[in-house]
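Left out: one protein chain. Kept in place: all the others.
As written, the chain order gives the labels A and B, with residue 1 at the start of each chain.
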Amino acid sequence: MLTLTGVNKRYPTGDRALTDIDLNLPRGQVMALIGPSGAGKSTLIRCVNRLVEPTSGSIRLEETELTRLSGNALRRARRAMAMIFQEYALVDRLTVMENVLSGRLGYVGFWRSFTRRYPQEDIAEAFRLLDRVGLPHALDKRADALSGGQRQRVGIARALIQRPRLLLVDEPTASLDPKTSRQIMRLIRELCAERELAAIINIHDVALAQQFADRIVGLRAGEIVFDGKPHELDADTLTTIYGEEEWDTRVNEEDAESEPASAEPVPRMALATGGAS
Amino acid sequence: MPVSTSPQGTPIWRLRTTRSQWLGYLGWLAGACLFLLCWKVISDNTMWVFVEDAGRQGGDLISRMLPPQWAYAHRLWKPMWDTLNIATLGTLLGIAMAFPVAFLAARNTTPHPLVRSAALVIIVASRSINSLIWAMLLVTILGPGVLAGIIAIALRSIGFIGKLLYEAIEEIHPTPVEAISATGAGRMQVMSYGVLPQVMPAFAGISVYRWDINIRESTVLGLVGAGGIGLQLNAAINSLAWNQVSVIFVMIFVTVLASEWISARVRHAII
Partner (left out) sequence: MTRQAEAREGQWRRLPMIENPRLRWGLVVGLAVYLVLALASVEVNWARVAEGASRGLNFIAAFAQPDFVSRRGDIIDGILESLTMTVTSTVIGVALSIPVGLGAARNIAPWPIYYLCRGIITVSRTFQEIIIAILFVVMFGFGPLAGMITLAFATIGFMAKLLAEDIEDLDWRQVEAVRATGASWWQTMNHAVQPQVMPRLIGLSMYRLDINFRESAVIGIVGAGGIGATLNTSISRYEYDTSAAILLIIIAIVLLCEYSSSHIRRWTQ
């Protein structure tokens, strides 16, 4: 469904962020993108919806070549690709409902959105989604009055109301505690299954990636160094992706849920690479 | 500044210390010379005979101002109303013009660097020129009256509001803007959902603050014929009716204090 061929990204400073990325994502597949900070994970998903302009190469979503779009065509293409952000990226001073409805901006005209006169079915859908992510009561609350996990749920609702075919998820759990992280990942996973969505999830936490993804792609210094099933990931491949470390010291996965919540987003210290990419 | 206390301190360090110290002294000396030179120019252009007389003149002025001719006050309500209108309508007009200029001048919302430079030029020109100069110009163009005052206040406000607002726009969080663009929103929608909610409090605060300043400025626009209480002030001074002047001063004082109080309350409520 999504096909990347020979994608390169070089920043004006001369830094090479991505080198010859070839990737094919079939319909309904949840793919985790792992790799150290600065490996180009964020750049890769931002190239797909053109928040970052790729330097060369081709990115196709079904029949559409995304790299050559501009203006209204780009707008229309972006409607099919919803993005979920690390720091939630909600507009703090707007209410939860307004934030969710902002996912429809690609479909409604300026004045309609400016006066908040959304079509009836959009509003009903927004409420259904808020109900689905467990926040029906928060409707009129301002986004900055919510907790981190609640905000990410609003972010997910905003993404889904776009009726996308592809989800681009950038570090959804990096600012959350371990328990909330798992709840959010499970929610994303379920929603992808319900709606047959393909997803690219950038994630630091290898164990979470293994638990919730169908496929794992490892990125190192802008190049794909691993592409396979979650169970194929072993200490050697982790060394290829992240460099030398004693990977065996990781704790048992069943223990993860009982670990105390901490400010540190990643519970398994040995696997974490720390910081945002 | 490195300071060597022992007499055996390394010579290089002592050199640098002495040198920067000397530079400091030189700077102060240059400043003092500049000040004295400026003072000399002013003193050459001053009739010192008048200055020696200043104390007596001041006393004379106060004695003529007191007691204020309170009966005159009832003729000031209309000019005061005009003054308030000049400030308020001028601020509104200024806001309407400054708002788009600020968006064009902010690095993250401007459509093109050239447009940005043009917007910055507008802001600088408007900021550099006092509202009284704008009023003088407009009075020769539009004729004396409230209209010239309103436009003068508006033209001066563009720069003030525009500058503070575009700085606020440049300081917003970029991620919500990114998120709104990612939904497929158009340019104007990104502005209204991603940028506007973030700068709204700053914008309201800046506007109220400028309104308060404009009340003060509009009290003198009448001196050059642009309407408001300044016209009465000018007439009273020209006819040497100092006991009327003092009434006008009291009214200006009360109005400006009231507007400052309102502005402070509103800004406090916003933040």
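One rule holds in what follows: contacts are C-beta pairs under 8 Å (C-beta built on N, C-alpha and C of every residue); 3 or more make two chains touch, one makes a residue touch a chain.
This is a predicted model, so every value here is computed, not measured.
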Hey, which of B:73, B:118 or B:132 is the one touching the hidden chain?
B:132
With respect to the chain omitted from the figure, which of B:76, B:95 or B:150 is a touching residue?
B:150
For subunit B, the residues touching the chain missing from this view:
34-35, 37-39, 41-43, 45-47, 50-51, 54, 57-58, 61, 81-82, 85, 88-89, 124-125, 127-130, 132-133, 136-137, 140-143, 145-147, 150, 216-217, 219-220, 223-224, 233, 237, 249, 252-253, 256-257, 260
Which subunit A residues would touch the chain omitted from the figure, given the whole complex?
95, 97-98, 116, 118-124, 126-128, 131, 136-137, 139-140
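Convention: only the chains that are shown with their structure count from here on.
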Counting only Cα atoms for the centres, state how far subunit A is from subunit B in Å.
48
Listed in rising order, the residues of subunit A that touch subunit B in the complex are 49, 51, 74-79, 81-83, 85, 87, 89-94, 98, 102-107, 110, 113-114, 155, 158, 162, 168
Would you pull the subunit B residues touching subunit A in the complex into a rising list?
175-176, 178-186, 188-189, 192-194, 197-198, 200-201
